[in-house]
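Quick notes on the structure that follows.
With one protein chain held back, the other chains of the complex are shown just where they sit.
When the chains are written out, they are named A and B in that same order, and each has its own residue count from 1.
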Amino acid sequence: MSVLEGKERRIIGFLCNWCSYGGADTAGVGRFSQPTDLRIIRVPCSGRINPLFIIKALLSGADGVLVSGCHPRDCHYAEGNFYARRRLEMCKQLLPAVGIDPLRFEYTWVSASEGQRWQQVVTDFTAQIHQLPPALRFSESPDLELLRQCG
Amino acid sequence: MADDIHGALREAIRTILPDVECVLGWGSGPDPLRSAPLFMKSPEDVERFRAGELAVNNLAVFLPEYAGRKVGIVVKGCDSRSVVQLISETLVKREEVVIIGYPCRGVVDVAKIAAAIGLGNEDLEAGLVERAEVNGDTVSVTVRGETKTFPFKDVMAAKCSICRYPNAVLHDVFIGEKAEAREDSYADLEKYEAMSLEERFRFWEKEMERCIRCYACRNACPLCVCRDHCVASSREPHWLSQADSTRDKLFFQLIHATHLAGRCTGCGECARACPVGIPVGLFKRFINRAAGQLFGFQGGLDPEAVSPLQRFLVDEPTIKEKEWK
Partner (left out) sequence: MNAALKFLPHEHLKAWLEELAGTMRVLAPQKEGAAVVYRAFDPSREPELIRKPTESAKHILFPRSEALFAFHKKKAPFAPDSLNPDGSQAEKEEPATPAMELTPPEQPGPTVVFGMTGCDAGGVTTFDPVYGGRYQDPYYLQRREATVLIARACNEALSTCFCTWVGGDPANRRDADILATRLENGWLLEPLTERAERVLGSTLLGDAGEAEAREAEALHAKARAAIGEAPDLTGIEDALPALFDDKDFWWSESAACLACGACTYLCPTCHCFTITDEKAGLSGVRLRAWDTCMAALYTLEASGHNPRGQKAARLRNRVGHKFAYFLKNHQGRISCCGCGRCIKSCPSSVDIRRIVLNALKRAKGKEAANG
């Protein structure tokens, strides 16, 4: 069990390879201090992000999901983030249907040079998640409970 | 439904029969309350055709199976939207389908009738119904020799009381006077949204518990066209486990809903098909409302339309992104 259990929340970040991942790197190189709740998964483009990544993470117990890509008009693949924007907004509007607070999910745009903006996004989003109670969990099916016991 | 419309519909079906492989319509089911899909190939088959308030099935679901062959289909307003959506997605060719429309004043919800029949404190089954008849604004049902009559609007399917397109939106033949459209203000969602987020989460946890994972919701959906290649049964990628787990079952509903975003025409077949009565149509109501508010889009109205998730605007005036201070 982590020493940060109870202090940290589980936040998953999906970052595009070309802008936001670089932005996060810039923030790190610049030694901008950030909350440590976020776990980053790098994807080729925000257009690669299937809304199911977000929903699966949230249903599996993530407290928050953050998606970040290149600014509109700046996509490495020209239009990936334009499609992403529509899908992600649709996904955000579906979440309350199952009782998931839409505040648990945000998407934004951070370029590779915007280390400071990245710092702000992470800090704000982490604070937003900390204002919410921990994510609701399903009562586990007995079969998978067995897995947890031995794991 | 008036006999003259039935007669004219049968006549229209007979007329196109020589040009098509078969005509999809409705026939009688296992009891007087239920109808079943009818695949008419001969004039004798046409005698068994019946439309109207008991013709609940959306036959558009069968169309992609007939790709490359010409078929006829009789449609209610909602069914026609599924056909249009399939055409717009090039899953059905316009020239391969002959569409016969008629004015629909709504169909019954068999579950509502079963609950309404209740003699004493018992809920009864549709399977006890000996006779069922719709006369104008009333439905009469005979159970155990006793006939009960209720207002049609009380046992009408929920989707019908908010139906904006009761007449086929695309048709080759239309029989009868156009029916009057109704309004949809998404009042059902407002009612649902009175529940807190936690209540909603627990609600679904409870509802999905009785899901048997038969995927009738998926297979009855005319727009779920992956059919035998659904991610729900895939091991690689491994979206769902084989465990009988509420989380996986609910996740599948969200997979279904996201895949229908900007496509769903609101025919309600997913919920009707559910053998254990889980209100899975609610998720699609959410995405349909969002598609309307964000992109001014309703599925299945224009065969030339492109789904809103397959196009974009460089500046999206309707999407309000979060502002980071």
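Observations on the model:
Operating definition for what follows: a contact is a pair of C-beta atoms (placed from the backbone, for glycine too) under 8 Å apart; a residue touches a chain by one contact, two chains touch by 3 or more.
Keep in mind that what you see is a predicted model, and the values were worked out from it rather than measured.
Screening B:48, B:69 or B:210 against the full complex identifies B:210 as the residue touching the chain left out. Across B:23, B:74, B:160 or B:278, the single residue that touches the chain missing here is B:278.
Screening B:35, B:88 or B:253 for touch with the missing chain picks out B:35. Of the options B:53, B:184, B:205 or B:269, the residue whose C-beta touches the omitted chain is B:269.
Where subunit A meets the omitted chain, the residues involved are 141-144, 146-147, 149-151. Although one chain is hidden here, its contacts on subunit B can still be listed: residues 29-31, 34-37, 39, 57, 61-62, 111, 115, 122-129, 144, 207, 210, 212-216, 218-220, 227-229, 233, 235, 241-245, 269, 272-273, 275-279.
By definition in this document, only the chains that are shown with their structure count from here on.
Averaged Cα coordinates give subunit A a centre that lies 35 Å from the centre of subunit B. Subunit B makes touch with subunit A in their complex at residues 193, 195-205, 239, 241, 243-247, 250-251, 254-255, 257-258, 261-262, 282-283, 286-287, 289-291, 294-295, 308-310, 312-316, 319, 321-322, 324-325. Contact residues on subunit A toward subunit B in their complex (touch as defined above): 51-52, 55-56, 59-60, 72-73, 79, 82-83, 85-87, 89-91, 93-94, 96-101, 106-108, 117, 120-121, 124, 136, 138-141, 143-144.
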